[in-house]
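Heads up, the thing below is written out as structure tokens.
What follows is part of the complex, with its chains left where they were.
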């Protein structure tokens, strides 16, 4: 449970950071910043969203693919890691 | 100039929509919504950011690659469209 609460706080901190990045894009557009700066800020927000998705997918794979209470040890941890490795290369 | 102001408003409207989407992710995490819902919201925000990037890149290609005041008609419009077509397939 503590783990879940801590995990939720970690995800929320990521989302708040992303909101800050989106607000920075808004300010840059308002201030008519150059394309380069705007593209750079958007690329940063995109990367942060990919990182958030990656974390939620990891959570999903580790906790929802198998109900560990009913099927302890059924999830093949090594196969799950291989999957997450591939997913992460696509989420950059 | 009017064009630029209108364009700026369009980009700002997109960013505000993205901020709304990021806030919806935050609320979903706060409310401990299911992974599926959270992943769906993140995918939506990611798509919206890709759409914004696509629009900024188009703007950049059409207005900054060639200084049209000094070099009128120098930009090959067809080649620019081919480039943007390819970029868009990568920005989905």
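A and B are the chain letters, set down in written order, and residue numbers restart from 1 in every chain.
Assume a residue touches a chain if its C-beta (ideal position, glycine included) is under 8 Å from a C-beta of that chain, and two chains touch if they have at least 3 such contacts.
As the structure is a prediction and not an experimental result, all values here were calculated from the model.
K.L.:
Tell me how many copies the full complex contains, given that 2 of them appear here.
P.N.:
4
Basically, only the chains that are shown with their structure count from here on.
K.L.:
Give, as an integer number of Å, the spacing between the C-alpha centres of subunit B and subunit A.
P.N.:
20
K.L.:
Write out the stretch or stretches of subunit A touching subunit B in their complex.
P.N.:
8, 11-12, 15-16, 18-19, 22-23, 25-26, 29-30, 32, 35, 38-39, 42-43, 45-46, 49-50, 52-53, 56-57, 59-60, 64
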